[in-house]
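Only a single protein chain was left out; the remaining protein chains are all shown in position.
Coming up: chain A.
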Amino acid sequence: MSLTEFDADRPPEKPRRRRGDGRRRRRRGLGEIGMGDGSREGAVVEDVEFERADEYGSYYGRPVVKAPPWKAPIAVYLFLGGVAGGSGLLAFGAQCTRRPLLRRNARLVALGTVGLGTVALIEDLGRPERFLNMMRTVKVTSPMSLGTWVVGGFASLSGVLGALEVDRMTGRKLPLGPLRPLLGAAEGPASLGQVVLAPLLASYTGALLGNTIVPTWEAGRGHLSYLFASSASLAAGGAAMVTTPVAEAGPARLLAAAGVAGDVVSMHRMKESMHPLEREPLETGTPGKLLTWAERLAVAGGIGALLGGRSRVVAAASGAALLTASALTRFGVLNAGLESVKDPRRVIEPQKARLAARRAAGITDDSITAGG
């Protein structure tokens, strides 16, 4: 509505400016511009530069959706959970094929990583002391809820198996007393339970990130579980190559190589399936660098495992490269998602595109905006 007749007399509009024209506007507090003590009369907003929202195609370039408050501990958790899951599977395989060293090491790695991972997860809560509130309920609609139960179950079983292994290593010196036979009897069921939960522990994090509206993760929904399971496989393989003599680590090397293949393929397929604006955070900036290095290290580690894995030194170096690669992948994917939220175009453009695609396909009744 025209408020005054002077509106007709406005100077012609300047051509629209686009984002990123290099001008940064400084925000000021009221105190800074002369209202602080009331002694100076106020050209309060004199030199504040105002912007037009439509310069952006969004509301002043502000984010439309919010990123979860997840920081580095969550990336660490994603990584450690993956190592734990993969190691649980390796331990079971080693138990079945009578590879005692691989079995022992994998079980200990599983226990250590799932323990540290849980600490990292709790650390990132707003109210860590209420961690147990997640045990109030089981919610199928919440990957976080199901995941917590998987982690909890896996950690308990790993505790049993880890205690057994430590007891064996120390020549039955743990002060277990009457619990020892019980623990021994629990080995079978516990390792069965562990092997059931292990692959879920490694892959559910894909659903955890995928079941969000963070543009890059949302777009990767269909691929993140594959990526994370692959990354977990190569990391667990790497951990076993570092800890276990080459004679028993054959399966770990193969698993690591398979993990590398899955990792590289699923990352590329995930990127292919994305809108360019959703893909960009995975390829640029710090997350982009992390992911490039993750891929290089993974490939190097995979080749090392296949070709040089029978040398203890090469195996250990490749294993370390694989572990690093997996950690970088988790940090890269987590940070790319957090980054993708900052630019509203990454939300608005893909959404407009999918809405337009549905309209073009003749579906016109499911839009949130309606003519009446």
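Note that in this section contacts are C-beta pairs under 8 Å (C-beta built on N, C-alpha and C of every residue); 3 or more make two chains touch, one makes a residue touch a chain; residues count from 1.
Here, contacts and distances are computed from a predicted model.
Chosen from "Acyl-CoA dehydrogenase family protein", "PqqA peptide cyclase", "4Fe-4S dicluster domain-containing protein" or "4-hydroxybenzoyl-CoA reductase subunit gamma", the protein name that UniProt gives for the omitted chain reads "4Fe-4S dicluster domain-containing protein". Taking the complete complex into account, residues 1-3, 7-8, 10, 13, 25, 27-31, 33, 45, 48-54, 57-60, 62-70, 85-86, 89-90, 93, 96-97, 124-128, 130-131, 133-134, 136-137, 139-145, 148, 199-200, 202-204, 206-208, 210-214, 217-218, 221-226, 228-230, 232-233, 247, 250-255, 258-259, 262, 344, 347-348, 351-352, 354-355, 359, 364-372 of chain A touch the chain not shown.
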